[in-house]
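Please find one structure pasted underneath; my questions will follow.
Shown here: the complex without one of its protein chains, the others still in place.
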Amino acid sequence: MELSDKLFYSLVGFGSLAALGACTFLGGGDGAAFALFAILVLGGSLVCIWERSVVRSAFCLIGTFGGTAGLFLLLGSDFLAMSQILIYVGGILALILFGVMLSPPDLTERKLPRVLSGLVAVGAGVAFVAAKVASTVNWVQAAELAEPEHATERIGVGFLAYDQYAIAFELAAIVLTVALVAAVYVARRRKIDLQDEGAQG
Amino acid sequence: MTAESHFLAFDPAQDFKLLFLAFVLPLVGYVIQISVGKRLPRQGDWLLTSGLFATASITVLMFAKSLWAAYHGLEFRHHSGDEAGLWFHWFYSSDELANGVANVSAAIFYDPLGAAMLMVVGVVSFCVHLFSIGYMHGTPRYHIFFANISLFTFAMLGLVLSDNLLFLFIFWELMGLMSYLLIGHFSHDPSSGYFHKWATKACKKAFLTTRVGDTCLLVGMVIFFWKFETFRFTELWRLSIEEIARHQSMHPGEYPLWMTVGGLFIFGGTIGKSAQFPLHIWLPDAMAGPTPVSAMIHAATMVAAGVFLLGRCYPMFTPDVLDVIAAVGTITAIFAATIGTTAYDLKAVLAWSTISQLGFMVAAIGLGGVVAGLFHMVTHAFFKACLFLSAGSVIHGCHHEQDMRNMGGVRKHMPITFACMLASTIAIAGIPFFSGFYSKDMIILRAWENILGGKFTGASFFAAVGLPLAAACTAFYMFRMIFMTFSDSYRPGTVESNFAHHAGGHDDHGHDEHGHAAHGHDHHGHDDHGHAGHGHADHGHAHHEHGHAAPAHAHAASAHGHEAHGHDAHGHDSHGEHATPHESPLPMVVALCILAFLGVFGGHFWLADPLHSLKFWEHAHTWFETSVSFQSLYGAQIGDQLAAAVAVDEHAAHLAHIVALSVSLTVASLGILVAWLIYGRGWERSQRVAGQITHSIHALYEVVKGKYFVDEALGTAIVVDMKRKDEPRYEPDASVIGASMHVANLLGWIDRNVVDATVNLVGRIGMSLGKGSATFDRVVIDGAVNGVGLFTQTFGSVVRLFQSGRVQQYATFAVFGGLALAAWLILL
Partner (left out) sequence: MGLGAYIAVSAALFALGIVAILVRRNVLYVLMGIEMILNAANINFVAFNRFNHAAGSQSNLDGRMFAIFVIILAAAEAAVALAIVLNVFHLFNSVKPAEADLLRE
């Protein structure tokens, strides 16, 4: 571990603890759960950006995706949380890991000043916009929120009812099929390429 | 038998399903053909042709129903959504918004106009399919060709059947795409014997040029939607009429400006698609595509779509728009007809003739003669399809030759083709009792009615003089074509053809067998491999077989399915320069005969009160005029108003009838007579006479032969360099590049003559002011000049850094640009 790594991880750790404490203080048990998942999300992506090794970065994304699923649970969308874990962690992450395996490792590509300046610049910009928005937008909240409704069945019905989301659902299915076929088509090795390699080899 | 129970009465419950079937069959055929067509026996041509036969049968049956209804005076306007609940809801959010902006639905709309058009599309497409079986036989990508013309047909059927402007536009665009694919059908494989750059460029030119019109149409659509919030034709008609009436009540004698603008934009769509001046430039080059495709484009689809659109939108046009339409149509008619008299390429004559006839139709609609214009579209579709297919047959028979100077005497060798072509030529020239006469006469009649009936406008006068002129030219060049091609004796190689290399390279198909046959090769071996079903290939010329074995390499090539470069190339090399023409195979001849029959009798068919059809013209006319009218096209209420707008008193109408009849008879016979005088009395004599004439009006002739240099003006010319025939000089997307070049040249001129002059003036003033102080002069002026140079240099080198090609850098700019924008929006 280099000095910069030690500094970074301790900063992340302290920040997480502080956020956990603050949220627990503000929101009790709910706040603690929220803080836990938010830390997973943000910590995962921060470490993903920081890490030198692509493999580790990819694994850090588990935190990001899982944390997002947790936030969905807190928001009362259990079906969405399940889909998130299934598709992101089970599918997309696996795809990215395939990509990692098929490309050469390069531990020198991360440039520290670049990462730091990127974090500072984009972070500052977004923070500025967010702060301005947060201070100007009038956050009207419902006086009393309804209980979170676990609407798995309703989502299923929504998928199938023609007056709701059936067409969008079918379209999504078609898009997915086309995209997968296209992916296979784009990624295939052409005969000519193979011949070229054969000629060279 | 009561009117309701008769088998020809329209039954919404069933007939909409039949119509939908007719519409969807070509699509199904396309899907099958694209996916498994190559593996089907005979590459699936029978499948699509029989599917199209079903479509054609349904459309003819439905058309009969519309005629029956008209004959019995019943209103024939059917909407599948209103009558049978057959809707397609697109962007349909909720019932509360049923009539609002958020909902877009489509249904089948079937009225007399749609019925006639649908019948034309069905029948002509079927004939083209049938013809292609013979014509395209043995060419590469055979199955794709059939799939594509099928989808082309599907698009046109959808366009005709859609009940709203939006879906019409969707099919309109699909048709643009299909025309691109079909004109460039052989442009995919440069190694193929049929490949030629000309086709590659022509298809791009067609696509880009029509795209200009399509954009106009889109703008027009949006303008009307913005005001009326609906795309449905029936609604648009009603609202337009109401809007005009409302505006008239407030400002008598004036029309809503926005409707004029919107109408002009919609007409822009027609200018592009129906090849009106000045966007006609794509159509003559589009003949680079295979001949069946030309027949489709020129008769049933593409160009007809533009006229159909005018018919559909007629009530939405203000009189100002109509005047523009009439003027543009007349200009196009004369313009194209004169060019047609100078063309030597057989297909080019027909292409210019199409543009000219389209000008007639458009002018007719602009003059208020919707019925006349659409009637001409229908008759024209038949005889022009027949002409194109006959031309294809002649070219097919004359071994790749497209130059009429190298033909001659083909009549003896191809009697059936000659008969069909002659019949259609008579029809287009406007001889009584042939279909073209009736429709063309109705158009000229319309123009004279406008003048004699006191509805005098500049456009009417222009049309009344110009259209007969164009009709005379039409008769002249069509018979010139007939005499040059069919009379006298066969004279291959008379001139070194401008077209032989490129046109022959890309346009002629299925010549492999004929090439062999002319040299006395037996090609049974060829047929045994994958062509087993093509008995007709031998059918026309079994007498040529001398029992020689097919060349080994051709044999091997055809043995492997249709990877047919080998025998294509051989066919191209070996066809004899002096082999005599021969009649085409059976499917082609059948298709020709069907179309020739319709071309001759199409007029009667429409005019037919069967009892009186052979009586004098005016008798037959009454039934037609009473049954096909504004009222039957647009509904009683709207139709009455439209009819009132163009009505003239009886005396004037009668006078106009006589004038129009005599004018159209005179010009037609004059044109034919001149053609006979120049071209009908032997080839050598015709060359001498024509040479004298062209010499005496040399300058005019060059201008006309150069197509008035419109292509050059628009920067899209395909110039065939005589010295290097394989490399026609043409910038493919020059319609864009050319336009921007002209703008750049203009700006350059301004830069030189205005900006520079100003700079010089400033400099001179500065010099004279600075005379007293040379130091000051040097410091300020030199410093400024150097500063400008330095600034330019620095700025350039900085700007160059941004053009790095690195995606991440671009993304960085985008992100910070977005943030800056957000900051600006928030802070200000």
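For clarity, chains are labelled A and B in written order, and residue numbers in each chain start from 1.
Please note the rule applied: a contact is a pair of C-beta atoms (placed from the backbone, for glycine too) under 8 Å apart; a residue touches a chain by one contact, two chains touch by 3 or more.
Just so it is clear, the model here is predicted, and its values are computed rather than measured.
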Visible chains that the absent chain touches, using the contact criterion stated earlier | A, B
Residues belonging to chain B that touch the chain removed from view = 803-808, 810-812, 815
If the missing chain were put back, which residues of chain A would it touch?
-> 23, 26-27, 30-31, 34, 38, 41-42, 45-46, 48-49, 54, 57-58, 61, 64-65, 68, 71-72, 74-77, 79-80, 83-84, 87-88, 91-92, 95-96, 98-100, 102-104, 106, 109-111, 114-115, 117-119, 122-123, 125-127, 130, 134, 139, 141-149, 151, 154-155, 158, 164-165, 168, 172, 175-176, 179-180, 182-184, 186-187, 193
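In the analysis below, only the chains that are shown with their structure count from here on.
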Using mean CA coordinates as chain centres, what's the chain A-chain B distance in Å?
-> 53
Interfacial residue positions of chain A with respect to chain B in the complex = 121-122, 125-126, 128-129, 132-133, 136, 163
The residues of chain B that touch chain A in their complex are 94, 815-816, 819, 822-823, 826
